[in-house]
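Complex shown without one protein chain; remaining protein chains in place.
Presenting subunit A:
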């Protein structure tokens, strides 16, 4: 089994914890308490091996375990975030499609991750717009009086994601729409990275032990993704 550390970042009350809860427990709780410090959850999923044509055995599902750190969103605690995202393999940066400012916060998180994480290319970042259930299907910005409606344009966010080489999704933790895809996409990408790494390492050396050491050096992770424990 492959293990990856994933961290959720984003402004307060955009639905980070709800996305995790939807993913891990497939449930939704309107009255979730705010997160203080960070919450930890884990979830294992199975993905199809991408290169099934090679070998029959590879046709089996690949188990991927996410260790998820769900952080507190308030600005005040921002200085603590590095404690949680250090050694992360993936980050889900969340904003609220009905709160304009939350995308700006999300952008600052992306910038921070890009600047602080040593191996920028390897960190998989997914930008996620949450709460699309609050946008009535028929309309665009500010149509209904009761609902704040969409405040963040889909294209704006999508373009930003493209420019910065991020994965991108709009989801609803409440209905569950799109949540699964976020994590499956990340898992697939991480697995692809691992295969590439393995291939590289194979060229370098034939010894298995050396391979894992190399990876450990390049990313001093406590949850070394290459450690297989199944």
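Quick note on the criterion: contacts are C-beta pairs under 8 Å (C-beta built on N, C-alpha and C of every residue); 3 or more make two chains touch, one makes a residue touch a chain; residues count from 1.
Just so it is clear, contacts and distances are computed from a predicted model.
**Q** What protein name does the UniProt record of the undisplayed chain give, "Cullin family profile domain-containing protein", "Related to GTPase-activating protein GYP7", "CHCH domain-containing protein" or "Phosphatidylinositol glycan anchor biosynthesis class U"?
**A** "Related to GTPase-activating protein GYP7"
**Q** Specify the residue from the set A:72, A:92, A:123 or A:161 that touches the hidden chain.
**A** Considering all chains, including the one not shown, the answer is A:72.
**Q** Could I get the residues of subunit A that touch the absent chain, sorted low to high?
**A** Output for subunit A: 5, 12-13, 30-34, 36-40, 67, 72-74, 76-77, 79-80, 83, 87, 96, 98, 131, 133-134, 146-148, 222-223.
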